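Of the protein chains in this complex, one is absent; all others appear in place.
For clarity, chains are labelled A, B, C, D and E in written order, and residue numbers in each chain start from 1.
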Amino acid sequence: MNNSLLLPLILLPLFGALLPPLFHRFGRTASAWAAAVVVAAALLLLLSLLSPVFGGQTLLYHADWLPAYGLNLSLRLDGLSMLFALLILGIGLLVILYARYYLSERDPMGRFYGFLLLFMAAMLGVVLSENLLLMLVFWEMTSLSSFLLIGYWKYRADARQGARLALTITGAGGLSLLAGILLLGQISGSYELSVVLDSADIIQAHPLYPVTLVLILLGAFTKSAQFPFHFWLPHAMAAPTPVSAYLHSATMVKAGVFLLARLFPALAGTELWFYLVASTGMITLLLGAYHALFKHDLKGLLAYSTISHLGLITLLFGLGTPLGAVAGVFHIINHAIFKASLFMAAGIIDHESGTRDMHKLNGLWRYMPHTATLAMVAAASMAGVPLFNGFLSKEMFFAETLHQGWLGDWSWLLPLGATLAGVFAVAYSIRFIHDVFFNGEPIDLPRTPHEPPRYMKVPVEILVALCLLVGVVPAWTVAPLLATAASSTIGGELPRYSLAIWHGINTPLLMSLIAMLGGALMYALRHHLFALHARCFRPFDAKQVFERLLYKLILLARGLTEVLENGSLQRYLGLLIGSVVLVTGVALWDTPLSGPVPSAEVDAVTLVGALALAASALTTTIWHRHRLVALIQLSVVGLVVSVAFVRFAAPDLALTQLSVEMVTIILLMLVLYFLPQHTPAESSSLRKGRDLLLAGGAGASVALLAWGVLTRPYQTIGDYFMQQSLPGGGGHNVVNVILVDFRGFDTLGEVTVLGIAAIGILMLLRGLRLKMPAADGEGRPWASDRYPMILAVISRPLLPLALVVAIYLMLRGHNMPGGGFIAGLVTAIALILQYVASGIAWTRARMNINYIKLTATGVLLSTLTGLGSWLFGYPFLTSGFGHFHLPLVGEFELATAMLFDLGVYLAVIGSTLLVLANLGTLTLINREMAEEN
Amino acid sequence: MKHQRWLPHPHLSILLLIIWLLLVNSVAPGQIVLGVVIAILVPIYTNDFWTDPPARLRLLPLLRYAGVVLGDIVVANVQVAILILGPAKRLRPAFIHYPLELESEFAITLLASTISLTPGTVSADVDADGRGLLIHALDVDDDEALLRHIRERYERPLKEIFEC
Amino acid sequence: MELLVSLLIGLMVACGVYLLLRARTFPVVMGLIMLSYAVNLFLFAMGRLGAELPALVGLQGQTSDPVPQALVLTAIVIGFAMTAFAVTLALRANSELDSDHVDGVADGDETGGGGQ
Amino acid sequence: MLSLAIEAAFAMMSLALLFNLWRVVRGPDLPDRILALDTMYINTIALIVLYGVHEQSGFYFEAALLIAVMGFVGTVAVVKYLLRGDIVE
Amino acid sequence: MLVEIIVSLFLLIGAAFALIGSWGLVHLPDFYMRLHGPTKATTLGVGGMIVGSVIFFSTQGEGISLHELLITLFLFITAPVSAHMLAKAALHLQLERVEKTRDVARKNTSGPCGK
Partner (left out) sequence: MSHWIILPIVLPLLSGLLLLMGRSSALLRKRLLSLLSTLMLLPLALYLLYLSSDGDYQVYALGNWAAPYGIVLVLDRLAALMLVLTALLALPAVWYASRGDDARGRHFHALFQFQLMGLNGAFLTGDLFNLFVFFEVLLIASYALLLFGGGRARSRAGLHYVLLNLAGSSLFLIALGVLYGVTGTLNMADLAGKVAAAEASEAGLLHAAALLLLLVFALKAALLPLYFWLPTAYSAASAPVAALFAIMTKVGVYAIVRVYTLIFGAQAGLLANVADGWLWPLALATLLLGAIGALAAGKLRTLVAYLVIVSVGMLLAAVSLHTPEALAGALYYLLHTTLVSGGLFLLAGLIRHHRGPAGDHFITAARMLQQPPLGILFFIGAVAVAGLPPLSGFVGKLVLLTAVPAGEQQAWFWAVVLGSGLITIVALSRAGSRLFWKTDESTPAGHRLDPWQLAPTLLLVAVAPLLLSLFARPVMEYTGAAAAQLLVPEGYVAAVLGSEAPLPATILQGGVQ
């Protein structure tokens, strides 16, 4: 059941892809050999599995990848995948040989073979996957690796654009296919082919069948260049010809029809299938055939011919009949063989003559008769001339077009279209031969053409031989392969069919005849047709259209992005605020605003405070353009808020707010010096109105929330802290015990924030060049008295006094309002006062403390205090305290939380001074810099 | 710059001890011990910041001076209150230059503070050379009387306290 | 009382937000400070306003909820750190962009596309 | 008696603060506003002490003390700014 | 009762001076004159409160409470600095003064700072 040889089939080229680049340093041939050996090994491995597959077995391999989501590394080798694997590896080997001679000295060959093997691995993965999701994995990998191959000559714009076009179209198809496969998996309950292929009834009866089908077909059609997605293929011809020979004959584009074949049992047979697939195939068939005739570029002709033949195959599968499928499989084989050889021949011509333009290429028969012969055989096969392989499958195709039953009275349309396509095929095949090898003399070719190196023709010879062999003795050559492949495609009994060359005189033969004669006639009339074509069809360059479209798309995207992100902070903030208002409004929409708790009376003093707060908040806002004035108004707000904390019994908060207030004022004064003193009036009244609306909305939202909460009862964990503070935390001041003990972790984070902010600010100030105003806002020169004497004299003795107050606040913080943070700020303010009063130089001479280290030491002390609890087997930051007794002193308390608080104290001093002193020093630095210049 | 001494500023230390005891609002032995420690340590650590303290300081005159100033503040407060409550038209404000006899910055500062603390006068500026004070007075009729008052009542005692 | 405090908080938020939406860094920083006053008061008020006594052990009477106070203390400190950073950054931006406009655009250019 | 006096004192302090506020708002010059703010700080000390007596609680002493020690720093900073622009030099 | 009366008296004195000082701030015609209002009345304003508070708490039966005096001490140290600096600033900004202000300055009329 689990055949372990399947995985190496893919892994060999996958990892083998690394070899050519590695061997490249030993020369181009070494690189080619490395690639060839890898592929040959894989081919041998595949051939070793030939007999069980031909014996009707389906070899499976399974390994879990992500089984819960249906993604498995399960592989399958049955007839169909055997056929494709043979094509991929066989033709791959020939292409490697061919490319060795095709690529020039300056082409990085190791990279080429690397990409090629990567692509080969992906392609093998597609055909060998048993799991549909796995198939998709490889499917997308073929798109990616072919992107690299098409863009191989990256310096050429057409290569780059062709690659991107191909990737975009096939990538889009891949995404659609993904969706389709997911749906298919949902419907059939599994992504394993063996299950899916057995679930045709469920699938086709499912309401999602049409969607699924369309999504999957989009994948197949984009890959196989079916109308209307065909236009990427001609532009992929910018790739080196070996790539075209490989990707556009046997592999990449065949992935699409492979998918049709693979899922044939599960999806085919419905009316919808017929209409979608067959009509797409028919249109593509005709369209490709028509355009092929009018291409003057050799590879262009072949590209449209490929499109046409892919349409043919698609049409065959679209018929939904077993025989149609057999014919489809057969044509896959034949097309791969003759088209690969034609591409190679075209490559030789291009390589040796320097052009692919059929206007210039004439009469090459004289220069390269051998190549011409090979090309003629292959072209005959393409035209469906008897005795060549193309004829056999084309006959089957003509026969099948006569037997479909969906179109009723319109059934004649199919054979008519098929014959018409045949006419064109014959015409462009003749053209390929006659225009190039005969038809007069070459017209200023870049090079004088001659036969290519010997080994460059070997691949063509092999393929052409196959054309002949299959064409003449199909039963001895292709029959078993076709039978195996077709039977596993259909997934049941093979219908009766015959590979004989001669079936007697019948309608298909007639159709062939018409095609031959008509084709010859058409070629004869080609000059009139070219003129007509040129009159009716404006040249349409899909690539340019795509590029233009893409460009417009990018412009559109850029426009949209710029409209959304106009780089205006005001808008971004406005959106945030607007969102706040919106969600609050939505949430509170049908909720009663007030709760049951009665409100307390307002006393007169509080009312006055409220009035002061409201007035100063409003004046701050109204006069915000006069920055200093607004700042003073703002200070009033701060003062009143502090007093409010006193009023509502929160002395710790009041102390903290007051000291932070002082530091903030110093901070803002330091900064304002370097900024404009006034804000220009620049907001339009519309903007003001919008902002007022937002501000009002935000204010109302928060007010509603506050009112809502304040009028509702609650139960709080606060009671626990009130009870546990003394016995558990050893302190009377519950707020402080929470800060240093219950929630000491928050405090540690908080001082860390302070420290980081200080470091960050230091970083911002480094190298900062600032303009120092020579006069104040009104143009007055600054006063000359730098250090007012009275201020200096008072500040100095104030320092020890303030320190004593700080020590007092800190030591009693655990039991009474105070604590390390406030003490730290008091100390810092007293110190910064020295800077203000006596100057930087004076202060530095007296206090040479590294504030960074002080800050770090503080945080470190707090952290280490926390870590200390590990020594006692307790979690981080567990505090301990005890009551001690000393003679003379009496009883006193010691707590580890005090050590923690000491750390906070130091960190606060350090970081506050780090910020303020360094901001202050800015002027000194800038003055020095100004003097230097 | 650093000249560590055990008690760089004994007066300051005493002041700090008093402040400590006032702060803790207690004279428990433990607090006194702690206060003494603080009163010794803090001046040592802040010594560098107070490089030019008064060379000498006479405690008793200082206390007497404090008493005088406090008394003056109370009296002046009442006077100025009456002035403020009355019509502003009646007031006779003036900037008066006061030539200083004091030389130590500390003493000058103390004088300036005293002037500012006593209602009715504010020391608005110190001359660049430190030889005079600019005083703004709310209501003066006799400049010389004011200058004399300051000289006699405040500057002379301060001289006595801080200078020879 | 509850209504009064709610209204005041709302007013401060409104003023803060209005300043926050100004185009120059300094008013924006003032807005942030105003906003943090409001938020601190709000957070504190979430512990209700009826208390007469601070959250100290051993007092007779209704003590205030200590938890929001602790949170506000943390918030004040963090807010201060952030304000300091923001205001320094404003300085830096003013120096680097030659403008104290929040988008770094020259004077008189209101909505300015800072763009990419 | 005491509570009545406290009420009256509260009323007077409120009025005082309103006067200060008026001057902060009215200006006209920056020193006026700063002076008014400084006075507000000092009146706040008085108010807090008064509130302490009213609440018969000593917990608010530190707040008043802190203003007494630090309240002038803001004033000094702003004034230094007016004088020199550069407050730390 | 006596204590209550004394405390009440001091509180009222304090409040009254605070109020008068603030009134001066509103009422006086120029900045230099306004400067006298607060720096004077508030010293006694706060002082009155402090004394009231000291007496009040010292008579509550929990021992003498003098720490409020520190407030006055610190205020006496710091308040003159504010006043001085403000005056300096006003001189520097050359704020208008009422016309009748006499200048008994030894040097020049615009104050010592006006260079």
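Just so it is clear, contacts are C-beta pairs under 8 Å (C-beta built on N, C-alpha and C of every residue); 3 or more make two chains touch, one makes a residue touch a chain.
Since we're looking at a predicted model, the values are computed, not measured.
All shown chains touched by the missing chain in the whole complex, by label: A, C.
Shown as candidates are A:Ser51, A:Thr591 or A:Ser685; the residue that touches the absent chain is A:Thr591.
Contact with the undisplayed chain is limited, among A:Ser194, A:Thr373, A:Thr477 or A:Ser869, to A:Ser869. Note that of A:Gln57, A:Thr373, A:Gln677 or A:Gln724, the residue touching the chain absent from this view is A:Gln724.
Only one of the listed residues, A:Phe112, A:Phe138 or A:Phe338, touches the absent chain: A:Phe138.
Residues of subunit C that touch the chain left out of the display are 20, 25, 28, 32, 35-36, 39, 42-43, 45-47, 67-68, 71, 74-75, 78-79, 81-82, 85-86, 89-90, 92-93, 96-97, 102-104, 114, 116.
Keep this in mind: only the chains that are shown with their structure count from here on.
Chains that count as touching both subunit B and subunit D, per the definition above, are A, E. Using the contact threshold fixed earlier, the set of chains in contact with both subunit B and subunit C is A.
Farthest from subunit E, judged by the mean position of CA atoms in each chain, is A.
The distance from the centre of subunit A to the centre of subunit B, each centre being the mean of the chain's C-alpha atoms, comes to 75 Å.
Annotation: 11 Å between the Cα-based centres of subunit D and subunit E.
Our note on geometry: subunit A versus subunit E, Cα centroid distance of 71 Å, whole angstroms. Multi-chain contact residues, meaning those touching two or more other chains, occur in subunit D at positions 10, 13, 17, 30, 34, 58-59, 65, 69, 71, 76, 80, 82-83.
Each of residues 21, 23, 35, 37, 65, 67, 70, 74, 77-81, 84-85, 88, 90, 92-93, 113 in subunit E touches at least two other chains.
A list of each chain pair in contact follows: A-B, A-C, A-D, A-E, B-E, C-D, D-E.
On subunit D, the positions that touch subunit A within their shared complex are 10-11, 13-14, 17-18, 21, 24-25, 27, 30, 33-34, 37, 40-41, 44, 47-48, 51, 59-60, 62-63, 65-67, 69-71, 73-74, 76-78, 80-89. Subunit E makes touch with subunit B in their complex at residues 17, 20-21, 23-24, 27-30, 32-33, 35-37, 39-41, 43-44, 47, 63, 65-67, 69-70, 73, 76-77, 79-81, 83-84, 87-88, 90-91, 97-98, 100-107, 111-113. Interface residues of subunit D, counted against subunit C in their complex, comprise 55, 57, 59.
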